[in-house]
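Sharing a structure here in C-alpha cells format.
Removed from the display is one protein chain of the complex; every other protein chain stays in position.
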Amino acid sequence: MPDPRFFARKGPFSLAQLAEVAGVALAEGVDSERTITDVAPLDKAGPQDVSFLDNRRYLGDFAATRAGACVVAPEHAGRAPAATAVLLSDQPYRAYALIARAFYPPPAVVAGTAATATVDAAARLGPGCRIAPGAVVEAGAEMGARCEVGPNAVIGVNVVLGDDCRIGANVSLSHCLVGDRVTIHPGARIGQDGFGFAPDPAGHVKVPQLGRVVIGDDCEIGANTTIDRGSGPDTVIGANCWIDNLVQIGHNVQIGRGCILVAQVGISGSTRLDDFAVLGGQAGLAGHLRVGAGARIGAQSGVTRDVPAGETWAGYPARPIREHFRQLATLARLSKAKGTDDG
Amino acid sequence: MPDPRFFARKGPFSLAQLAEVAGVALAEGVDSERTITDVAPLDKAGPQDVSFLDNRRYLGDFAATRAGACVVAPEHAGRAPAATAVLLSDQPYRAYALIARAFYPPPAVVAGTAATATVDAAARLGPGCRIAPGAVVEAGAEMGARCEVGPNAVIGVNVVLGDDCRIGANVSLSHCLVGDRVTIHPGARIGQDGFGFAPDPAGHVKVPQLGRVVIGDDCEIGANTTIDRGSGPDTVIGANCWIDNLVQIGHNVQIGRGCILVAQVGISGSTRLDDFAVLGGQAGLAGHLRVGAGARIGAQSGVTRDVPAGETWAGYPARPIREHFRQLATLARLSKAKGTDDG
Partner (left out) sequence: MPDPRFFARKGPFSLAQLAEVAGVALAEGVDSERTITDVAPLDKAGPQDVSFLDNRRYLGDFAATRAGACVVAPEHAGRAPAATAVLLSDQPYRAYALIARAFYPPPAVVAGTAATATVDAAARLGPGCRIAPGAVVEAGAEMGARCEVGPNAVIGVNVVLGDDCRIGANVSLSHCLVGDRVTIHPGARIGQDGFGFAPDPAGHVKVPQLGRVVIGDDCEIGANTTIDRGSGPDTVIGANCWIDNLVQIGHNVQIGRGCILVAQVGISGSTRLDDFAVLGGQAGLAGHLRVGAGARIGAQSGVTRDVPAGETWAGYPARPIREHFRQLATLARLSKAKGTDDG
C-alpha cells in the first residue's frame, strides 16, 4: 500500500464504479457491488485490491493472483482465478490507469497565495490558483483557473498559462504560452534564448531570439528539461506530448501531437516531429530534419536524415532498424572470423 | 512580427543608421534615408523590413523577396529584386545580428532590489543592479555595474561578477569569478563540488574541491548547464565562449577563447580545449585530454584521445571524420554483401 504520508487514497469503490471510471465492462457473473479499496500489482494484490494484466509475460502471476479484481483483455479472462472478479478491456493498462487515478487523484489545488510569494500587481490569476511560498509571478503574467505554481517557481513577464496547470518547484518560464492541463515538473526551463549567434573569432554576435514557446493542452514536461524559445518562428509542442526529464529542445523545433520523448533526448534547432513520433532515451536529432508521423527512434540513436512516417530507426548514425541490426550482426561475425589476433 | 507582449521594438531606423550599426556599406544608388521598421526572414519580409541572405540555399527566396532591404554578400547582390535596398557585407549573418539587436536590444536593467530578495549586508553591488524577487545574494558577494540577478537565483558567498552580467532565474553560483557581460541562463549550476573522491568499498572518501570556476568576459552559459569547480587548479572558461543547455563541465577543465559547446555535451575532468574548438551536441570527452585550437567534434562523438588543432573528428570512439565515414561505408557495404541471412 502506498505510503500514506505521500499519497491520500479515495474510495472504496464498487466494481460498478470502477468499471464506469475506466470505461470497461464487468465479466459475466461479477458482483458489481463488491467493493475494492486499493490498487496493487498482481503478485502483491489481496482480495480488496484491483490489479491488471497487460503483458503476456505475467500470465503466470495472473493465474496465481489473489487480487479481488483484475482488468484483463478478453482473450486472457479465462485464466483468472475463481476469486478474482474480471473487468474486460482491450487496453487493460489504460483502464488500470484510470482506476488508479480514481483511488489516487492528483491532490486538489488549495487556492491561495503564500505570504512569501511575489505576485506582481499586473499579473492576472484565475479563480482557485495556488501560488506557493517563494514563487514569483511577474508583471502581465496570466493564468487560468486552478493553476498551481510550486515553491520558488518563476512565471515570467506576460507568460500565459491555461486552466489547471501544475508548475513544479523551481521551474522557470518566460516567453511562452501554455495550454490547459499542462504539468511542468521541477526545474524545467522554458522560453529562454535559443543558441543563436553569428560565430566570429572577434566575438560571437548574439542574434535576438524573437519567437516564443507554445505548448498545447495536456502536455507533461519533465524535470530539468530545457525548451528554448524560437528565433523568430515559435518553438511548438503539440497537445498531449509527454516529455521526460533532462530533455533539450532547441529553438524553432516543432513537435506534433502525442509525441513521446524519453529522458535526455536532444533535438537541434528547427527540426520537426510529426504526430505520435517516439524518441528513445538519449537520442539526438540534428537540426532542420523531419521525423514523420508515428516514427520511432531507438535510444541513443543519432538522427542525421529525415525519417519517414511510421518507420523505426536506430543507430549512430540512425538508419532503418533492420539495417542497423544487420550491420551489428555483420560486424560481430567478421570480428569473430578475423579478429582472433586482436582479442 | 515578434509578439509585442515579449519583445519591445526600437526604431524605425534609416538605412544609413542600420549600415552604421552593422558596420556595412550600402550598395550604390540606395536611398540612405529610407526607413525600416522591423526585421523578418526573406520569405516573410515586406517593404518595411530588413532581411538577410547567408546561405546559397535561400538564393531563390532572395530573388523573390519583398523585403525593403537585405544584407547580402557582394557576389549575390546582383540577384536582389529592384525594390530591395542592398546592404553589402562579407558576413551577412553577423551584420543582420547587429541590426536585429538594434531593433530588439536586450531590455535595460531596471535598478533596484525587490522586497522579497535577500541581499546580505556584506555583499557589494555596483550601480544600477537589479536583484529580482526571491533572489539571494550571500555575504561577501560582489558585482559590478548594471548586473541583473533573476528571480530566485542564488549568488553564493564571495562570488564575484563583473559589469553587465545577466543571471537568469533559479541559477546558483558559488566559488566562482565571472567576467563582464556574461549571460547565465536559468537553472545553470556553477561552482559546486567536482566529482572527486577516493573510491573505497568501505565508503568513498570525498576529496575537498579547493579550486574555483573562472569565467571570462562575454560568455553565454546555457540553461541547466553544470560547471564544477576545480579540485585544486581552477575550472576555466575563456572569454567569448558559448555554452548551450544541459552541458556538463567537470573539474579542472580548461576551455580557451571563443569555444562553442552544443547542448548536452559532457567534458570529463582536467580536459583542455584550445581556442575556438567546437563540440557538437551530446559529444562526450574523456578526462585529461587536449582538443586543439579550432578542432571540431561531431555530435554524439566519444573523444578518447587528443584531437589535433584544426581537425574534425567524429564517431564512437572519435577519429578523423574521413576515417569515420569510411568505416561507416565499409560496414554498410559488407553488411549488404554478406548480411542477407540476418535481415
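By letter and in written order, the chains are A and B; residue numbering begins at 1 in each of them.
Rule of thumb we're sticking to: a contact is a pair of C-beta atoms (placed from the backbone, for glycine too) under 8 Å apart; a residue touches a chain by one contact, two chains touch by 3 or more.
Remember, predicted model here, so these are calculated numbers, not experimental data.
Although one chain is not drawn, the whole complex shows that of B:134, B:162 or B:216 it is B:134 that touches it.
Considering the whole complex, the residue from A:86, A:246 or A:273 that touches the absent chain is A:246. Here the missing chain is touched by one residue of A:16, A:114, A:145 or A:309, and it is A:114. Which of A:11, A:68, A:144 or A:187 touches the hidden chain is settled by the complete complex: it is A:187.
Not every partner is drawn; the one left out touches chain A at residues 2-3, 5-7, 39-41, 91, 93-94, 96-98, 100-101, 103-104, 106, 114-116, 132-134, 150-152, 168-170, 183, 185-187, 218, 220, 222-224, 240, 242, 244-246, 258, 260, 262-264, 276, 281-282, 299-300, 316, 328, 331-332, 334-335, 338-339, 342-343. Although one chain is hidden here, its contacts on chain B can still be listed: residues 116, 118, 134, 136, 138, 140, 152, 154, 156-158, 170-172, 174-175, 187, 189, 192-193, 195, 197-201, 203-208, 210-212, 224, 226, 228, 232, 246, 248, 250, 264, 266, 268, 282, 284, 286, 302, 316-317, 322-323, 325-327, 329-331, 333-334.
Rule of thumb we're sticking to: only the chains that are shown with their structure count from here on.
Centroid to centroid, with C-alpha atoms defining each point, chain A and chain B lie 29 Å apart.
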